[in-house]
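With one protein chain held back, the other chains of the complex are shown just where they sit.
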Amino acid sequence: MIIVLKANATKKQVDHVVEKIKALGLKAMVSRGVERTIIGVIGPEDALRVQPLEVFPGVEKVLPVLKPYKLVSREFKPEGSVIDVGGVKIGGKGLVLMAGPCSVEGRQMLMTTAKAVKQAGAQVLRGGAFKPRTSPYSFQGLGEEGLKYLRDVGQATGMKVVTELMDVRHIALVEKYADIVQIGARNMQNFELLKEAGQSQKPVLLKRGLSATITEFLLAAEYIVSQGNFNVILCERGIRSFEEQTRFTLDLAAVPVIKKLSHLPIIVDPSHGTGLWDYVEPMAKAAVAAGADGLMIEVHPNPETALSDGPQSLLPERFAGLVREVRKVAKSVGRTL
Amino acid sequence: MIIVLKANATKKQVDHVVEKIKALGLKAMVSRGVERTIIGVIGPEDALRVQPLEVFPGVEKVLPVLKPYKLVSREFKPEGSVIDVGGVKIGGKGLVLMAGPCSVEGRQMLMTTAKAVKQAGAQVLRGGAFKPRTSPYSFQGLGEEGLKYLRDVGQATGMKVVTELMDVRHIALVEKYADIVQIGARNMQNFELLKEAGQSQKPVLLKRGLSATITEFLLAAEYIVSQGNFNVILCERGIRSFEEQTRFTLDLAAVPVIKKLSHLPIIVDPSHGTGLWDYVEPMAKAAVAAGADGLMIEVHPNPETALSDGPQSLLPERFAGLVREVRKVAKSVGRTL
Amino acid sequence: MIIVLKANATKKQVDHVVEKIKALGLKAMVSRGVERTIIGVIGPEDALRVQPLEVFPGVEKVLPVLKPYKLVSREFKPEGSVIDVGGVKIGGKGLVLMAGPCSVEGRQMLMTTAKAVKQAGAQVLRGGAFKPRTSPYSFQGLGEEGLKYLRDVGQATGMKVVTELMDVRHIALVEKYADIVQIGARNMQNFELLKEAGQSQKPVLLKRGLSATITEFLLAAEYIVSQGNFNVILCERGIRSFEEQTRFTLDLAAVPVIKKLSHLPIIVDPSHGTGLWDYVEPMAKAAVAAGADGLMIEVHPNPETALSDGPQSLLPERFAGLVREVRKVAKSVGRTL
Partner (left out) sequence: MIIVLKANATKKQVDHVVEKIKALGLKAMVSRGVERTIIGVIGPEDALRVQPLEVFPGVEKVLPVLKPYKLVSREFKPEGSVIDVGGVKIGGKGLVLMAGPCSVEGRQMLMTTAKAVKQAGAQVLRGGAFKPRTSPYSFQGLGEEGLKYLRDVGQATGMKVVTELMDVRHIALVEKYADIVQIGARNMQNFELLKEAGQSQKPVLLKRGLSATITEFLLAAEYIVSQGNFNVILCERGIRSFEEQTRFTLDLAAVPVIKKLSHLPIIVDPSHGTGLWDYVEPMAKAAVAAGADGLMIEVHPNPETALSDGPQSLLPERFAGLVREVRKVAKSVGRTL
């Protein structure tokens, strides 16, 4: 950690900061420059990170040197993690394909969709039983009934199942039916939920918050991992910007950035990331070309009647076409699908 | 609701949309313009709002005419709401002043702070017992012990108490000790928490999410109100933008916008909104000048040792100075403090 | 255009709006709904677009139906445009590769770079002679001397040359030496410059502004095209968001969005878009997978000594590796390089 002092900081102020550093068992190196005095701190930075050094008299700014996350960082674990979900590997050479409806609306529509996406190449079935909806008047999901359909259809089709956990009280329920527990974008900083997920035996799919920086995203993953659950799959799903032609701005650069900073696998959700089915295929191809470990895509047998996210859902046949195209791109970057 | 069709939409496509509208018991008015056909829908728009009309063939875009929230809207209740918190009125001519430490760190520091802010003019004591922290390694709060200190100090000083609820399982606990239940910015779209708060007997202070639009903010309030709890106080606390000199960008225009759209009172938190104590006083004055119904401000007897948010906390004496200055501005805009 | 009236709009107010519409030679269709009256306007919308209808008494909002740009829209010209730059085709099946240093720093470094990037597959040499620098104390470019080097090196290597125009007074100068005139991101709404470029005989490369919506980007192109110059190449180069790990947020979804809305070709600049050479190759591959018509990439023979943008510049050999990888992706999406 580097502490930059104000141009007019007094000797007494400098000494006060130095004492604080020493009191924490750290070493302070003071450099008096032409225009500024700076203090470098030697020793484990953690003790200092939580200190509000910015408020000490004479301090202009504090520059952290180390990253605030540890267990999820690539420095901690240089090789990439591969998460094994009952045989489906996420993070290796092969790409994972998660597909299904936004919401589970019924057993039949789920079965139809699952068969189609499985046939096209998906290994994981997605579907919401508890739905985070912006309006209280929108469809809120089928609840446990939806979870049952998911498990039944997953078993019938030989697919793993991922579904969202929205409520800490539902963790046992969701774990009972799902193979992967999803934490949605709006709950990325619901820290109680992260802690529960961290104590789960199930792998966790963590979606990036709408306005979360990559550092915050990795810190949210650190919450889960620090509780003992290392099986975290990250998911870029678009961030909020001023652009209105797409529902969100899909930040694909997050893929190589996270690959550099962390050992965790990262997949991309181009359905939420764009909000319109038209753009799902090009962005799915782009995600794979950027190095994503997989895709999560919304598919609905009849988007015209979908109870949520119809505009961004693909018809099953269009999804099959997407997989064919993505497969070519995957091959071109040395991945398999 | 207005449905705009593509330039090359066929008659069959237009008819298909019209049928859908009629099937929902609504009336469709088709206008064939020079360049576009548009369909206006007459009747209660709610049924149509949840339909994914954008995916119908030939549809270019769908323009909603009505606002998606109802109970919190000023159309529903033209006069401004005044929330009564055990005698403290929020939303009337008088401004409410909530102040206290970011986290409750101990009984003594809380008592010192409470006495000072009460003396300066604050009516409500703020303090976190459960803390939403970006890093799992940061201080997470004292939990129930902190709640007890809050209640005790509140009673000893004659102040009302506001504290954050982070976990649906803690609602009874927080209600037991607090006079106002706070929903933090990171939980603004934690819909399960909103529903619990909606069933509470206690007033709710709802903070705007970091990247929530005002519409989403009002919809989050609608979640609470639609469960029966009309005592919601909104709080603007800064949104995320590209600017880095301040921790967040305090969107003060949200105050007059919300005053126009909703009957709910709105206060401003310039401490989180700026992130630096230097900027708290000017922005507190600006908030009141813009029409805010009150302020929420972080005060700490010794920011150098604060376990959270030290840089943005005011010393008690500085807070007292702020109140004196804010009082002048309040008077200049016809409010009292 | 649709005009939505306030819930309490009076008949007189409605009539006043209708009269205005009629006075402009348009037809007004009034629909009185349960909760709102709306007025649909039939006829060429242009006359109305410039009217401040929002300020008419009783008007709640105005919803435009048509897009504000015309000549650059795909409705105006359904097939994609192919720009011919002295034999180099931009917008067809083949991808264009523009590469070179951020700034022209001297004849020798330019020649070395040009030979290397030409050898690797680039057809167009980029290099700045006039540099838009955030600080007045940064290197501002070699001016006409730089332009001469560009032309000489372009001719010697058989490459076309693209360079930035920053000043309306330099148009003749830049046209004299360059094959493509570039309008930089910070000048995307320098309307005088756009008009000059619109009267140029040379193709124009228009970079998206840091905070320009896609609609504003296409309107800036419309400025150029409406002056008679249809040879416009668009370039996505990253927009401003809250994320700090990358210099900008490369909005790759802009590629399919623009392909849908406009007939103009669009290329991507992953160097500025990410700001770090590490991320240039993955994002170059992603851009091509998303459907971009080409790439613009910064290459420098010795980034350690670059006078601008060193951190995001590739070494020539790394650029050659990038081209090999991008070529595979291009093939996988049916493009050639």
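Points to keep in mind about this one:
By written order: A, B and C. Residues from 1 in each chain.
Heads up, the rule we're going with is that contacts are C-beta pairs under 8 Å (C-beta built on N, C-alpha and C of every residue); 3 or more make two chains touch, one makes a residue touch a chain.
Small disclaimer: the values here were computed from a predicted structure and weren't measured.
Although one chain is not displayed, chain A still touches it through residues 2, 4, 7, 29, 31-36, 38, 40-45, 63, 65-66, 75, 240-242, 244.
Take chain B: the residues that touch the chain left off the picture are 211, 213-215, 239, 241-246, 249-257, 260-261, 273-274, 278-279, 282-283, 285-291, 325, 328-329, 331-333.
The missing chain lies against chain C, touching residues 20, 46, 49-52, 54-56, 68-69, 132-139, 166-169, 186-187, 189-192, 209-211, 216, 219, 222-223, 226, 240, 276-277, 303-307, 309-311, 313.
In this text, only the chains that are shown with their structure count from here on.
Seen from the C-alpha centroid of chain B, the farthest chain centroid is that of C.
Averaged C-alpha coordinates give centres for chain A and chain C that are 31 Å from one another. Averaging Cα coordinates per chain places chain A and chain B 26 Å apart.
Counting partners per residue, chain A has 211 as the residues that reach two or more other chains.
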